[in-house]
Structure formats: structure tokens, C-alpha cells
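Here's the structure, in C-alpha cells; my notes come after.
Apart from one protein chain that is not included, each protein chain of the complex appears where it belongs.
Up next is chain A:
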């Protein structure tokens, strides 16, 4: 077992795939319930060659990243403002906390009424979903920066900008990353729901179309692609985290 090293973790998934393929081949799993892995692979090849896949992925990716960018930066800015200024916090925090208690997906009917099934509807939902984890964690990060370090910075003559750049922001960064990763999770979740309910392009739309024609292989493929994109986003966030938090013993020696 030891000699297998990092490959050991892949034994089980590979075995499951093999068994799944086998059960499909002997007809134990009907094709309209769950297609065989080979059928999913074939579907992948089909939509890849037709260009449908690239088209839909790029649309979904664009929605996800734009929504994330909009919601994330607004959340980040509010987190900064409310973390740094009591005035700003008293003014806006109560309102934001109240809005937070509304599940953003519950707004879908209203959002469709407002925006139709337009791009802006999806961007709005993703941005709204991403806003809160980033806002809360940025605020929390700034609030929990070690006040002793801030005092040290002041006694060493740092002005507000230096203090922010060299003490407060780096101190808040671990917490901001927690918010970032939560936000990425919510981003995909929101997008899946929004694209499945109302869209004319994107991965979710591809899945819904395939469902109409009983093409279970494409449905399963869409689910796998969502999973992979989610994994990819998380990996990028981790990489960024490891790079910027190199000073933190929790991220060293790995």
C-alpha cells in the first residue's frame, strides 16, 4: 500500500467506474437511469467535436466569474469600509445582516420578473450569493487583526495607508480567503440553479436540453463538468492562499 503513494486514493474511484461500467453492460443499470461511463465519455467527445461544449462552458464560466467579480468586490469593499469605520458599520451593517437572512435563491421568481431570463438575472443572483460570505469574512478578518500590532505600527510612525497595507490587510487575509472559498462554492451552486431554471445557454441549459430528449449521458456529463469546474476554482483559491500566506506555519512545508 505504501508503495502506491499518492495513487492509493484513486483505487476506489477507479474500481467504482469499472463496476459501474460492468453493471451497465450486463443491463443491470438501465441506460435511461444512468448511462455507462463509456457512454458519458462518448457524449463528451460528441459535444466536444460539435463545439457545443466549449460554447456552453465559456458562457457558464463568464457568468460565474462576472457574478463573482461583481458580488465579491462589492462584498469586499463593504467589508473593508465597515471593518475600518464605525460610522459606515452603524450605517449599513444592520441592513446587510437583514438582507442576509433572505436565501438568495428564494429571490429567483422575483429576479425573473425583474430581469426576465436575461444574463443580468444570473449575474445578479451569483453576485448576491457571493456578496455575503466575502463581506462577512472580510469584516471579521479586519476586526480580528491583532490590536497590539496596530499599536506597534502607530508607534513606529505608520500612516493610515501604511498601516492598512502592511498590518491590517495581511492580518485579515486568512479570513478573507475563507470567505473567498465559501463564495466560490456559492457561485457554482447559484449558477447551477439559475441555469437549470431559466437559461438559453450554459452547462445547466445543456443538461436541461438533454433531459428533454432523454439523453442521460449528456446530463451526467454536465454534472461532472460542474463538479470539475468547482474543483478547479477551489484549487486556484488554494494555490493563491498558499502563495500569499507562505508566512503562516499552517501553510509551510507543503
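Observations, loosely collected:
Criterion: contacts are C-beta pairs under 8 Å (C-beta built on N, C-alpha and C of every residue); 3 or more make two chains touch, one makes a residue touch a chain; residues count from 1.
As a convention for this text, contacts and distances are computed from a predicted model.
The chain not displayed here is annotated in its UniProt record as "Sulfonate transport system ATP-binding protein", chosen from "Sulfonate transport system ATP-binding protein", "Xanthine dehydrogenase family protein subunit M", "Sulfite reductase" or "Cytochrome aa3 subunit 2". Checked against the full complex, the one of A:121, A:167, A:191 or A:215 touching the unshown chain is A:167. The chain that is not drawn here is touched, among residues A:13, A:51 or A:157, by A:157. Remark: the omitted chain is touched by one listed residue; of A:85, A:200 or A:248 this is A:248. Listed residues A:32, A:95 or A:148: the one in touch with the omitted chain is A:148.
Although one chain is not displayed, its contacts with chain A can still be listed: residues 148-149, 151-158, 162, 166-167, 170-171, 173, 245-249, 252.
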